[in-house]
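Working notes, structure below.
For chain A:
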Amino acid sequence: MKFVAHITLFILLGPLLVGVVRKTKAFLSCRQGASVFQPFLDLWKLFRRGIVRSTSASWVFDLSAPVVLGASLVLAAATPLWSREVPLPMHFILFLYLMALPRFFQTLAGLDTGSAFGGLGSSREVAVSAMAEPALILSFCGLAYLGGADTVSGMVAVVPPGRIPWRPEVILLAGTMFLLLLAENARIPVDDPATHLELTMIHEAMVLDHAGVDLAMIQLASGVRLVLFSAIVSGILFPQALSLPTFLAIPAAVVKVVLSGALIGAVEAGMARMKLSRVASYLLIATVLAAIALSVRYAG
Partner candidate 1 sequence: MIPLLLLSPVAGVILALLARAPWQAALGTAACAAGLLSGAVIQGMSPRVAAWGDLLRLDELGSYFLLIVAGIHFLCSVSAYGYFRRELEGGHIGPAKVRMYHVWTNLFVLSMVVVVCSHHLALQWVAVEATTLFSAPLIYLHGDRRGMEAAWKYLLICSVGIAFAFLGIIFLSRAAGDIPLTYTALPLAAKRLDPRFLRLAFLFFLVGYGTKMGLAPMHTWLPDAHSQAPGPASAMLSGVLLNCALLSILRVAPAIPGAYASPLLILFGILSIAVPALLVAVQRDIKRLLAFSSIENMGIVVLGLGFGGAARPAALLHVLNHSVAKVLLFLVAGDLILRFGTQKIRHIHGILRESPLRGVLLFGGILAITGSPPFGAFWSEFGILVGGIAGGHLAVSLVYLILLAILFGSFLMYGSDMVFGEGVPRKLSGPELWCLLPACVLLLASLWLGLHVPSGLYKTLERLSIVVAFS
Partner candidate 2 sequence: MPSALPYVLAATFLVPGILALLIRDPCRSRVVGFGGGAVASFLGLVLTLVGAMREAPVRIPLPAPVPWAASELFLDGLSAFFLVLVFFIGFLVSVYAIGYMKEFDARRRGQAAPLLLNLLLLSMAFVVSAGDMLSFLLGWEAMSLASYFLVVLNHEKREARQAGLIYLIATHIGTGGILLAFLFLVQTTGSFSFNGFATVPISDPAILCATFWFALLGFGTKAGVFPFHIWLPYAHPEAPSPVSAVMSGVMIKMGIYGIVRFLFYLLPSPPASFGATLLALGLLSGVFGVLYAIVQHDLKRLLAFHSVENIGIILIGIGAASLCQATGRPDAARLLLVGGLFHVLNHATFKALLFLGAGAVLQGTHTRNIEKLGGLMRGMPLTGVAFLAGSLAISAVPPFNGFASEFTIYRGLWAAVGGAGTGGIYLAAMAGLALIGGLAVVCFVKVVGTVFLGNARSAQASAARDPSVAMEFPMGTLALFCLGLGVFPSIVLDRLMEITSFLSSAGGPASVAVPAAGGKPFTVAIALAIAIGGLWLLRTFLLRRNGQRAGGTWGCGFPYATPRMQYTASSFADPILHVFRGILRPHTTRTERLSGRFLLEVEHETHFHDLLENGLYLPVYRLFVRAAFQARRLHPGYIHLYLGYILGAVVLLLVFFH
Partner candidate 3 sequence: MNTITILLLLLGFHIAVTERIPTAIRSLAAQGALLALLPFLASPRPLWRAAALGFATVAVKSVAIPAILTHAVSRLEIKRETESLVSTKTSVLLTGVLSLSAFVACARFGLSGQDQLGAAAGLTLLFSGLLMMTTRVKAITQVIGFVVLENGIFLFGASSGSEFTLPIELGIFLDLFVAVFLMGILMLKIQRTFTHMDVRKIHTLKD
């Protein structure tokens, strides 16, 4: 029951979060913007459509969408959203490496159609996430330190007793995680999910040939992953919320996700996309921040 609720909440929050981000962006750039619930409608439409399958594609292409969504859901099952008790507790290393599975299939699918755009997107996607790995590992190590647990749910949700919650390393780690959130989820400044200039895109270029059900699954998966990262970041900053009783915790979680959506939207509205060659520096900064956080923790 709890398991179903957990997954359902993730699935529902995903499109909502995307909607919130877009709405915030529109609001901040003085536009009306679509409804917050527009992504739900988009998904509904896509799920009812058939697909045009490239003649170049193989079974890897067909399998990619289910793998991407399925793996993302398994990851979601390990992420604490409203409670530190998650359906599938997972070691943080396993969690991080499991993120490679959807990426692997999605990038392969990008190459499978034989389109230059797919290859371009895949190439950038894997490059960016490869360079993000050290930062991710280090910040998760930091979190595991703080939380004193190896599982993702355990380490995010626990405040060390007798400590003020927002110590410098907590802030640093949350900041790093937010930077990584932007990088891993194809947001500005690393990628621009809204652009239509194919040559500048990463994620969108990769899924150009996906349509209908496949595209719906992939978009849903993107939403889930965005929620997942948001949950972790907000879990770091507001661990107390996870200890609340369920009837309070679920709304709190929704609020947290909406708030982080607003934050992401604000960042996206306020920044331009970086040159691709600078992404490495961006990720290096994240790595260094994580390392600093660790050393602060170490010294303290």
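The candidates came about this way: all candidates are chains of the complex that A comes from, given by their letters.
Basically, contacts are C-beta pairs under 8 Å (C-beta built on N, C-alpha and C of every residue); 3 or more make two chains touch, one makes a residue touch a chain; residues count from 1.
Worth saying up front: this structure is predicted, and the values here are computed from it rather than measured.
Undergrad: With chain A shown on its own, which candidate in 1, 2 or 3 touches it within the complex?
TA: Contact with chain A is made by candidate 2.
Undergrad: State the interface residues of chain A toward candidate 2 in the complex, per the touch definition above.
TA: 47-56, 58-63, 65-67, 69-71, 73-74, 77-78, 88-91, 93-94, 96-98, 100-101, 103-104, 107-108, 110-120, 122-124, 126-134, 136-138, 141, 144, 150-154, 198, 208-209, 212-214, 217, 276-277, 280, 287, 291, 294-295, 298
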